[in-house]
Each structure stands twice: as structure tokens, then as C-alpha cells.
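All protein chains but one are shown in place.
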């Protein structure tokens, strides 16, 4: 599983590119394969985007080539192959309305239909990204003629979309009517407004959290300040706040959907301890993600927390092994068991979630070899069984360990003495809003929107463009 | 003055990318700033293009990423700035009709009007290149519906265009009705057809010259062999074969427009000797271009040929001098006078053409400092006074030394004892076809087509896109 | 403070370079500025070393250029400037005795004197590294004539040195008589011997720990197996096992000097809780190093462990900020306070050690801003007040926060409500051997060897060589 996109935008600050690079850096966990920044100097737009981590793509020399007081930025996980650099966001387009940049977090579920419609009208597409249809809609004379062109465009697209736009004279942020992905508004000490996927991007630049961009809101930041407008249906019965952001994605320091992520994870661990207690010597988190949940489990159970693994400080960079080197080295290279700490111990191992299961199995096996007496696995979320159509790049459902296995079969596959997954109710009891405000479809299969034609990741790369 | 674009295409050869790289390499003199190759493996199209010389952009590893038995390639001089890589050709587009690549040599004189028309329809442009409108035309439903879509498209564009297209299943070559730029057809020993701007690209791969692509011809090469169709007006009174290709551009080993370039240049030198004889000790070419004309001058005049300069073997690469170093070093670095050979001698210096005059002046001054007794400059073409709207990137006309100067004033500016430019009649007497078959507009101001709105090179970069 | 050098060696394994790259990767925490590997194919020696992390310097292509079944490797922190690449280890020399490579962890305290002596004899030095004198000694006819040349050489040098040598036909490991730096012997499942600074390098390649290389031991591994010889004075009264390896340097999963590092750190935390209990709501480690000690403190005190910071996953790579960006961003970028978790709480913050104090002060200040009610700092080692002459690159003593400050003054400087440093006795009570076996000079100023002329790091770079 790869993280999938982080957004940032700022208007009215002389160091807009520097701030954006910091905001992206703080959200690097949301996308590690490409990074891009667009700035506007009021007359024209400057852009740079490339494959790589934020601090590889943007050094001070590069940032100096991006002048202007308005900027948007994007980090993303991107498909492999030659298409990468072309698809790196923010995308920049030029049409009759001038230059426009867009960065997108989420997935449009009707992008293929819209693209076919435009191709039939003779339009040429530059990327294989679903995001591009938004610009084709915007460039279309019928929307340009609309007094609220962006609202009329966003009412045509379906699915999950948190968006930041950069025009010559303004930054615009928008969130789909279900609010699948987070997006928040902050304010710099000097008054400049910023938007970001997560509040951790506000903290790094000392911006104060103002509020979330609301589902179905278009928020325009320009020289005149803030303007808000609404689009989409009124009174939706269901929200779509992604529960998986709390379980795994978001940074523990961030507040999203009205909750602090660390505190939610602690509560997930506490709920897990209540649902599935077991007598043991030590509670050990699988690094690094499950540390919050393990704290919660330890606190609620009264069992001492321990440390079973050292983590490499360099895991951001993959070590490419020669073919002849055995494959399971890859797991070893990311963590090393502290044998002395686990030998002869009865362990409760806490995981946030289990996707394919292979990595978890490797870690369990390493603990066994180091002499653990018993291993009880506790997972702070329910079994993952369904695809996400809203922007999280899970593997093919057939590869999910829980897809066609009972919990007992999974226990057997992972090689643990006991296994418990947190219940859906347990999970949704740890967050603030009513259950209907969240999308838990990857666990339950209950999707908040109709999915007419399931989106395949590469559906838009029909003939292998570029 | 920079050279402006070379084309190559091949269909039906397993090493299509390698052949294309060689064909481009042989035509490197036609464009040194970017190089690109697209191949089709029958199902999808692969592309790589970048700034740089052919052998920098394409190494064996890179070529291996371009599979397939059909390919087109392009070398070009490109505008500076961030737009470079985006504009590198061949361009690749995807639209309802599938993937299409195009490489273009020439300039479309109604590109700006066509682009405005499409932008008003909501189309989004990817490049600032005039070439892109061809694809927007091709993607337009009205042309897709036409039984001869490409012919109907090419009848909408005006100006100079030798074109190579790559589709999934075919290579197409086309030449504008005036035939401004060269384009020829060749055949490999194994029967595969190739097209190229110049025959020197056929020689390097042992292809046999078959014939020129005719003005107003669309030549399709596919699994069924060759198909030819005609477009444009019948019975044009004027041709537009660029005489400057013979004077300066093309490789001496190439045959273009029915003549061998070296032999034309020799004849230009002979004509020059007849028009402007002078008593002297040595005939010296300005390296390297004028060597053919100097041979002709020496032969016709009976005066011995000499060598006045050594040329660096490394002139393809610019030596970037620190700011503090004096500017005229740049001239010195490219050639060094053989003082011993010119000291006390009366020299006839032969040049092919004079553009700004500054480089020639530097060379003349170097010969003076080395002790030349007399210097008689003979230029194997008429004074250059007018812009080219058909694909040659002359500098701003105001910078042409002959723009606002009489020949006597130019003589004075260059610091020579006598100066003669070959007459227009003398020049056109050295080629095979009637005068009306050639475009000599840069010398005469007489343009073969109507130019309604003179094309500025960057006219399409309105708001500084990308 | 920078980490200072990790060693690895293997003899008799067909994938010696791959194993070495893995062994270095596992020890990356011991040196992040350069990495190098030398291999012997039995006839000649191959070398590659460069600035950068292990997986930047060594990719599979590079490893394939290093054939042979014997190898040594080295990671190091290295001085800045142009000298870097030259000084990257292992160093390779050729002299009458053939080719020899050496990797060194530690510092030779009489290197400057020895170098002067050799220069007076006409020797030419290649590097500014203290290590090079070892090879000049070895090449000297008087030592070559000695029946035990390496032992006679090592008796001439003083200070701290764990060494690995690669000769054409053998790998040799040696450790100074005081045993300042760790060095251990392991065995691969197939019988090949390996040596490494830390046992975590054995774990990654599934090698079994055999024993430590003893202080004053020269261990030769060749086709005949293991040979051990002793050098230096018999019956030293004092050992020099570096206690700072346990406090901060070594990987928690490693066993060094007979103790597991994680367990020692846990005990340091327990001792700290006993020495300086305080009532509070949460125990929070300063990431990442202090996590073991915090576990110990929490366990011994019964106070719950919490998490106060998120850590970036990308801290291995420095983000270079433009000049105009404020300096304290650097601290923020490495960690982000989880505000929700600390607001209104009385915190016990556990640190492993405090060097300059600036980073700690920044973290404390961040906790204050996030609303911590009380902050009690507990440091799991005594105040650092003295330079290390044995291989740890502390800053200039004047920059140590504890150099000229009382604990109360430090408390004030750091801005905490209470502060306690673990006592020397408390610290040395957590390890296995008697106090006299350890060097705690950085805390106590009591050096195990005589230091006649304090070694300055760049003392050997007299005239700015290279």
C-alpha cells in the first residue's frame, strides 16, 4: 500500500515557494514518488515538478526559480514507468482562460466517461491522470460561459477530490461533497492564508489552524481575502471521511475530521485491549505506525510496553539488492529484532492494519527466531477486504490477506498464537462524529457513492500513452 | 543563425530506433539543441526526447527502451528557457484516434490564427510549438469524419512543412505544396523504406536513394508498402525549394532538390570567380562551410588554394567563459590563424554567406594581425536582407549586416580591401531547376506565399506557458 | 556530535562485496558521510569508496565491479571540504609488500609525531588521515624485516584503534590493547568468518556471533582458518570500553562489550527513575534514541509512557533551507509535537545525553508551546564535559552545555522545571564489567592513556593538502 497525495497552497506571502516546500515536506508521508510546486508572480505562472522526495526535488536554487507570492504544491505516489514525470502534479494547462494549475488528492470515479466524451469532441489529453478532465471541463465553452464556472465543473465530476488550484491572481481550494479526503485552512502570523491536507503542514510553518474546508465548499483566496461558495447536492445523508486516514495514513500530530490522529489511534488500542485481552509479558508495536495504538493497548491492559525492533533511520530510501541476494533480506534491512528483549517472553504485538500480510508475517517470524515464547497479534482495525475507489492505492483485492480468508486462516498464515482484529463498531466508536459521516468501505464494502464502472488505476492509459 | 530541424523515419526494420539514431546523427548539422525518437511496436508508441546532441540523448541503453519496427526521429534548434524539453520533437499526442507522433521541419504561417480558433472551442495546448495545431486539426471531429483526414488537415495549414508522422501501424511523410524543405525516400538493402531530410542520412545506413517526396504529396509506408496521395492546389506556378539549403544548410554529401550540395557550392565558387576576379597569392576558405566554394573559386581562377586557419576539433561544444574573460576569446577559441601561411600574402577569402558580420569581421581582423598583405572577401551568395518565414531562424532583420548597408559600407565594416557578393542570377544559375522553382526570399524579399501576419518566433508563448 | 566509523570484513564468501554492503548498511548509524568497500579476488584488489550513504554509493552495478571472496568495508563521518573523497576509507596503498587496504575506527593519539618522523625520511603522504601512518610503518624496512610485522607496527601506535585489513590473501582484524571500540567475530551458516564493529551487522546476514576480538589481539582469517596473536603490554590495569557506545552510539539490537545495548539503556532509565523520581502524568522519550531509557524509566517509576513527538521518516537526509528561511525551522522539520497528547500534562522527558543543549532546548520549548504543564528532564548519563581523544567527534569542549555550567544553570538554560543527570556510578552500575574496564573520560576527564599532545582533528592537514 502506498500513500496517496498531499496538498498545500498559500496566497499572499513573499516566500510562497519556500513555505510550500516546507508544507510538502511535513506531508511527505502522503506521497514519496513525486513533488511539484507552481507559483504565480501575478503575471505568469512558474512550475517545477519531478520524481523524488521533496528535498531532492527542491533545493534553494530550484526554489529561487519559483518567484511570486501565491503557490500550490503536491506530493504524490505515482505509477511507475515513463509516464511518471508527465503525470507529476500540480498539472499546468493553458487554454483560452489563461494558465491554470491543479493539484488533486483523491480519485474521480467518472473520469473515463468524461474523457471519452471530450475525446469525441476532438480534445487532446496530455496525461493519463484522471485530474486532467477537470481542466478540460473548465476550458469548455459551456462552463466558461457559466457565471460559476468552477462550481458547474465540480458538479460534473464524481468521486473523491480535495483540490487546490492556482490561477494567476488567486488560490482556490475545494473538497468533494462527501469530504473523503482532509483539507484544512490555516493562517500565518502575518495574516496570509494557507491550505493543506493535514494540520502538521501548518505546524511546521507556524500557521494557526482556522477550520476545515467543508465538504462541497469552494474556497477562494485572493487579494480581497476569503470567499466561500457551495456546490453539489444539499443535505447529503452520508459523509465519506476516510477512516483509514485515522488508522494508518495521516501523521499522528495532525488533526483531521475534527479529531487528533494520535489520540484516535490511542483509543483504537484501548478498544482493542477491551475487545481482546490476553495475559502476556510485553506489548510491542510493529514499528513505526502502531506505536500510538500500542500505547493505548498497554495503558488499557496494564501490561508493560516493550521495544522489540530497532528501525533503520534510512528507510525512506530503498536499498536495491543484486538479484542473487536473497529476497527476504529486504524485510531484515528495515528492522532488526532486539533479541535480548523478546527472548522467552509472551508478546502482544500491535499492528495498525494488515494488508498483504507478508511483511507482518516476516516480522512475526523474526520474533519467533529470536525466541519469543508466545505471540498474540492485535490489529487496531477490522480485516481489509475491499478496494478503495476514493484515492487509496491498495493492491489488487485478491492480494489482500483477508480477502478470502477467515480470521482463523489468517492467524495460521501469519503464524501467531492468537489474532484479533478490532471490530467495525469498535473502530468507529473511537472517532467523534456519527458512523454515517465516515467511509469504512475498505473494511465493509459499503460505498458512500454509486460506483458504476470500477476505476482501474491505469484505465486512462489505454494505448500506453507516453 | 541556427540550423533548423532534421527529420527521419523508417518502417519495417527490427532495429528502427538504432537506424533512426544514426539517421539523426548524420543530420546533426540541422539541429543541435534537442533530439527525439518515437517508435511503435505495433500496439503502443514509445518516446524519448531531450535537450542535447543525438549521441548525448541516445545511448544504447536508451535505444533499448524504444522497441518496435517503425520509428520517426527529429533534431532541432529550439528556443531557450524552460520550455525546451516540452517542445522537443517528435511530439506525441493522444486523442480519440489513438496515439500520434509528429516531427516538423519548417514553419506554419497561420498557426496563431488556428490556435486561437481551437482555444475558443475549449482546446488545451501542451506546447508553444506551431506544430501542435496540426494535431488539433487532426483530432477535430470534422477532419476525423473526412475520408482523407490528413489531406484535409494539411490543406488548412499554410507555410513550410516537411512532416513525418508515426501512427501505431504506419509512418507517413508529407511535404507542403511549395516544397520549401527537402524530404527524400530511401530503401534499405532488406527492403525497408526510410525517409529523411537529406540523403546523407541514407548513406550512413546504406540505404539507397529512391526519390524525393514530392511537393504536395502524402506518402504512407505501412505493411502494405507505399501509398501516395496528393493534397493542395493543382498546378502551382511557383515552387519554394530553399536556395539557402544549398548555400549553407545542407551537408555537402547530400543531394537535395535534384542537385548535389557540394557540386552546387563548387559552382557557386566558380561563378564568384567569374563575377569578381582579383589578383592574389592564395584562396582561403573561412572554415568549415566555405571549403567547397573555395575549391570552385581556386579552380576557376587558377589561383592556389591555401589554409589560413586551424579549426578546433571540439567546436560542437561551447566553452563557457567566466564573465571576466574578454568576449572576443570566443572567436579565437574556434579557430587559430596559421600565421606563417598568411604573413605577407594577398588573400582571397571565400565565405558562403554573411549574416551578422561580426564573426567574419573577427576572422578578417585575425588575418590582418597575422600580417596578411591584402584581403579580398568573396561571398558565394547575395546579401542577406530579409526574414525567412519558412523555417530558418535568422536573427532579427535589424541585425543583418546587409539590412541597411550598401556593399561599400559592409566592406568598410568588415575591414577588407575588396568585397563581392555573388549575384542572385549567378546563384540561381548554379542549380538545376528554373528560378521560379526556388525560394530566394531571404536575399530578394520575394516570398512565394502570402504572409498575412508575420510569424514571431515566440508568438505562441503568450503568457509564458511553462 | 557525529557518529564515527563502522567496520566490516569477510573472508571466503563468493558474495563478499554484497555481504559487506549489507554489513555496512546495518551500521550506517556509525557513519553517514562516506562508504567504501575493498575486495580481493586472490590476485588483485578492487576498491570503491565515495561520499554518501551506503545505498547511494553501492548499487548492484557497482557491487559487480568488486569481485572476489574477501572484502572489507568502512562507513565514516568525514571532515568537510575537498579532502573528503581522498580520505574515504578503506584506504588502499601499494608498497614493496604488495597491496594493502585498511579501515580504522578510533583515533591514533601519536599520529602527528609518527608522520613527522616519516616525512623527515622522505615519505610522501596521500591523505590527511591519522590512519595512513599505520601503512607507512608497515612499509618501513625495519617492520617488514620483523617476523611479526603487524604486531611490531601496532606496538608503535597509541590511542584507540579497531582495524580491519585486507591483503591479497587474507583479512586481518585488530583491536588496541585497551579495547576502546567494539569489534566482533561472527560466522556465516556456510562457515565463512566475518568481523564487524557491532553484532547488528551479523544479524542482517544471518551470521552467528562467535566472540569479541580481544583487546590487544590480531586476528587473521585466511584459507587456513583463524589465527590469533597478541600484541602490546601484558596485564593492563585499565580497560577502555567506551561507555558512550552504550549510552548513545551503538544500535539497540547490538551486543557490545558483553552487554545488549537495549538492555543497558533500559537499565540506565531504571537507574534514573530510582535516582530522581518525580510525580508526573507521562514519561516521554526524546526521539529516537531515548526510547529504551524511557521504557526503563516508565517501568521503574510505574508512570505511563506517552508519545510527544512524531518523527519524520526522512531524517537521514538533510533539507537544505534557503538563507532567508529562519534557522529554527531545522529543529521543527525533524519532529513535530503531538499537541493533543501533551497539553496540560506534567511530563517527564527522558534524554540519553545532552551535548550542546540547543536541540534539547528547542524540543523543550516546543513542548511548552504545545501547553505542557510541567517538564522534568531526566538524562540517562552524566554531564558531558571533556573531549574524547579516542574516536568520538564531540564539538569543541567550549560548546558543551555542561562545560562551564552547574546543573542548575543548565536547567535554567534548557528551560525545564527540574533536571537530573544520571550519576557516573549509576551509569557504570548498569553494565556488566567492573568500572575500570570502561572509559568514561568524556564524563569524568579521567583518560585511560596518557595524552601528550591533544589531537586536533585537522592537525594533519598542515598546508591544506588537496
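Should a chain be cited, it is by its letter among A, B and C, assigned in written order, with residues numbered from 1 in that chain.
Criterion: contacts are C-beta pairs under 8 Å (C-beta built on N, C-alpha and C of every residue); 3 or more make two chains touch, one makes a residue touch a chain.
Treat the numbers as computed from the prediction; the structure is a model and nothing was measured.
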Among displayed chains, the one left out touches B, C
Of the residues B:4, B:25, B:125 or B:180, I need the one that contacts the missing chain. B:25
Residue of C:29, C:76 or C:136 touching the missing chain in the full complex: C:136
Contact partner of the left-out chain, one of C:5, C:26 or C:45: C:45
Given C:59, C:144, C:358 or C:435, the correct residue touching the omitted chain is C:144
Residue positions on subunit C contacting the omitted chain are 43-48, 65, 92-96, 98-99, 119-126, 135-136, 139-141, 144, 168, 462-466
Footprint of the hidden chain on subunit B, which residues? 15, 18, 22, 25-26, 28-29, 53-56, 59-60, 63-64, 200, 203-204, 251-253, 255, 260, 262-263, 288, 291-292, 295, 298-299, 304-307, 309-325, 329, 332-333, 336-341
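Assume only the chains that are shown with their structure count from here on.
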Least hop count linking subunit A to subunit C through chains in contact: 1
Among the chains, which has its CA centre at the largest distance from subunit B's? C
Can you work out the whole-Å distance between the CA centroids of subunit A and subunit C? 37
Spell out, as numbers or ranges, the residues of subunit B touching 2 or more other chains. none
